[in-house]
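For subunit A:
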Amino acid sequence: MSAGLSALDTFPKLLLQHAKVRADLPAMREKHLGIWQTWTWKEVADEVRALACGLAAAGFKRGEHLAIVGDNRPRLYAAMCAAQCLGGIPVPMYQDAVAAEMAFPIQNAEIAFAVAEDQEQVDKLLEILPNCPALKRIYYDDPRGMRHYAQPQLTAYDKLLEEGREALRRDPAFLEAEIAKGSGADTAAMFFTSGTTGSPKGVVLTHHALIDRASAAAELEGLNERDVVLAYLPPAWIGQNVFSYAQPFVTGYCICCPESAETMMTDMREIGPTYYFAPPRVLEALLTQVSIRMEDAGALKRTLYRYFMDLAQRVGGAILEGRPAGFANWLLYRLGDLCVYGPLRNVLGMSRVRLAYTAGEAIGPDLFRFYRSIGINLKQLYGSTETSVFVCIQPNGQVKADTVGPAVRGVELKFTPQRELLIRSPGLFKEYYKNPQATIEAKDAEGWFHTGDAGYVGEDGHLRIIDRVKDVGKLIDATLFAPKYIENKLKFFPYVNEAVVFGDGRDRVCAFVNIDAEAVGNWAEKKNLSYSGYTDLASRDEVYALVRECVEKMNADLALEPELANSQIHRFLILHKMLDADDGELTRTRKVRRGAIAEKYHELVAALYDGRQTVHIEAQVKYEDGRIGTLSADLKVRDAQTFGAAQVQKAA
Partner candidate 1 sequence: MNVAFFFEVLIGGLLAGVMYSLVALGFVLIYKASGVFNFAQGAMVFFAALTFISLVERGLNFWLALVVTLAVMVVLGIAIEKVVLRPLVNQPPITLFMATIGLTFVLEGLSQLVWGSQPHGLELGIQDVPMEWLSQSTGINISQFDIFAAGVAGLLVAVLALFFQYTRIGRALRAVADDHQAALSVGIPLKHIWAIVWSVAGFVALVAGLMWGARNGVQYALTFIALKALPVLILGGFESVLGAIVGGLIIGASEKLAEVYIGPMVGGGIESWFAYVVALLFLLVRPQGLFGEKIIDRV
Partner candidate 2 sequence: MFYREAGQFKSSYAEDQQIFPIRQDRIGITALLLVVFVAVPLLGDQYWLSAIFTPLLIFALAALGLNILTGYAGQLSLGTAAFMAVGAFMAYNFMLRLPWLGVIPSFILAGLCAAAVGVVFGLPSLRIKGFYLAVATLACQFFVLWAIQRWGWITNYSASGVITAQKMVILGFPFDTPALKYLLTLSIVTLLALLAKNLMRSETGRAFMAVRDMDVAAEVIGIRMMHTKLLAFAISSFYCGVAGAMYAFCYLGTVEPEAFTLDLSFRVLFMIIIGGTGSILGSFIGAAFITLLPIFLNVMFGGISHLLGVEIPHAVISNLELIIFGALIIFFLIVEPHGLARLWQIAKEKLRLWPFPH
């Protein structure tokens, strides 16, 4: 493939190539009407050709944008490619966005053509139509419920296809020429990223960027046409789009679309993907489901499960990576594989997974280890929309819970003095659409992309991301202080629900901790510790001891990371109440508002640093019914042991 790669520099060209060399292999499957309807590469190519001709006949021009609104559907992916055939730029949009959120991208990119999945999406587009006068054609795939829609903008996908076939018959040469006109430097697609502030930005990615990154990762992992991927995340997210469009177009593997969100798990089990991608929250939800379902199991199964999961924790990772673990362990692990791990992978639909990625946010080490220990080759990667995803990937045999791996072929990394990660790679975006200001801010003249993430590359060559740059501070001795990194580390302990750490501009790091009511509650129950409520529980010495253990474990961990050894937590207190978005302590997406908390609880912060053993607090709380009451409590402040690196290594 690599020989002809330069010629195959756009997705449409790749498609035509697949239609030639693996014409009858499955390109896409979709669970529809009870079975996995299958499109071969040839069928996809035929559909795309007809669609492209239809779009051209309807007046779709080179350089124009085509909005794609809907879930993972083969026809929508075909529409993406059809637009690219004509030199157009598909703009996938989140299917769960409300109408108002769709207006900006459509106005911004002056979108005239849109392909929508069904009535629901059409309704949203029609709603914003008055604000988007440019939008003149909406094609819909599923005609259900649209019989009496009389808007002149609406056309059925099938009609478009039919017209396209007609046009293709009349002038078969047209499309070949159009496709040939495309080059790798052309824009392939535009993805809108929802910035935390301001309007979304359209990230413009070229064919070259996407193809280069997709093939770099594919080469690293040895992906091939026999691989299978389940497309279940929003296609408007680059993460999904790369796995279900760019990479299959590069390697020729098959993507499968579930029937509906409700049947996703069943569909995944049926299709048995070999290549899997999930953000940590999905993996977490899955693990929770596993735990809950195992709770209901009989004593024998639970015992088996516990025994073998313990074993897996100890030796699973080693065995997965082919490191020696002892023959007896190996034999036991095989037994466990027969009784627990194998069946577990099977019911999760992961029996055939040979490569799984997680990315997007930090993943808890326990969660990460769980999947690896049952024999799923879960790895971390680092990337973003602006980098066409693949920046760093953990290669097989070098998988660690706290890194995102070394740079993939072609990527250069460097850091600013503020430790901001800068990236240069063939996969970088061209620009933010119609936003030169933002483009200049993000991508400097030398082509370095400013990620906004703070991190460092360890001795092992692996990149570690610690925090957003804007959150990173310094201790008084000018060493690095990365609050979110530490908070996350604490939150990975099941007993800790939320943590807020302080230290910017101070001599040491101290923390507020929210205990996890359920986990600590269960723990207390087992200890026969009676308590009257959350506040009572949170103030128990036993609970403080429990939390201190967590804190000290983390301190020991931190001691091993030279950059962060000084960020060990010296003192902490357990808050008397859960942090709550209603009280302005968390954002609506449950992110800690560190500043607001520091201000609100300044007395407590002061106590952390002045050596007091207890501190009195009186706070106003809003009850659910709107009443306001006061809560007063005496909170204890406790010290935690900190370590030197040598100390920990000796202990280990």
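The candidate set was assembled so that all candidates are chains of the complex that A comes from, given by their letters.
Convention: a contact is a pair of C-beta atoms (placed from the backbone, for glycine too) under 8 Å apart; a residue touches a chain by one contact, two chains touch by 3 or more; residues count from 1.
Fair warning: this is a prediction, and the values are worked out from it, not measured in the lab.
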Selected neighbour of subunit A [touch, this complex] from 1 or 2: 2
Show me the residue ranges of subunit A that touch candidate 2 in the complex, using the header's touch definition. 29, 34-38, 228, 268-272, 290, 293-294, 296-298, 301, 304-305, 338-340, 342-347, 349-352
